[in-house]
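Complex shown without one protein chain; remaining protein chains in place.
Presenting chain A:
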Amino acid sequence: MDIRNHIISTYNEVLSYTDAELQVEELANDTVLLESGLDSLGFATLVAELEEELGYDPFVMMDEPIYPTTFGEFVELYETYKDEKN
């Protein structure tokens, strides 16, 4: 599974066990994270789950803080740091 699909799958899992609902038709690149359905705690859960599944956390790895505000930027961040985990 590529990173994008992995993130979508994990996102949906977190939505279901935090009793939240997707607030947009689909997770598109321009979907604003905070308007997508997960609240900030749900988002922290997503980041923690992704670390367990993918084996890395870009938010810990980055030297200078970057904060994606859209789903596309979020995926891009994980794609950027994919190679650095090794």
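What we mean here is this: a contact is a pair of C-beta atoms (placed from the backbone, for glycine too) under 8 Å apart; a residue touches a chain by one contact, two chains touch by 3 or more; residues count from 1.
One rule holds in what follows: contacts and distances are computed from a predicted model.
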Identity of the absent chain, which is to be given by its UniProt protein name, from "Carbon monoxide dehydrogenase subunit G", "Protocatechuate 3,4-dioxygenase subunit alpha", "N-acetyltransferase domain-containing protein" or "Thiazole synthase": "N-acetyltransferase domain-containing protein"
Contacting the left-out chain in the complete assembly, out of A:Glu13, A:Asp57 or A:Glu76: A:Asp57
Positions on chain A where the hidden chain makes contact: 33-34, 38-41, 43-45, 47-48, 57, 59-60, 64-67, 69
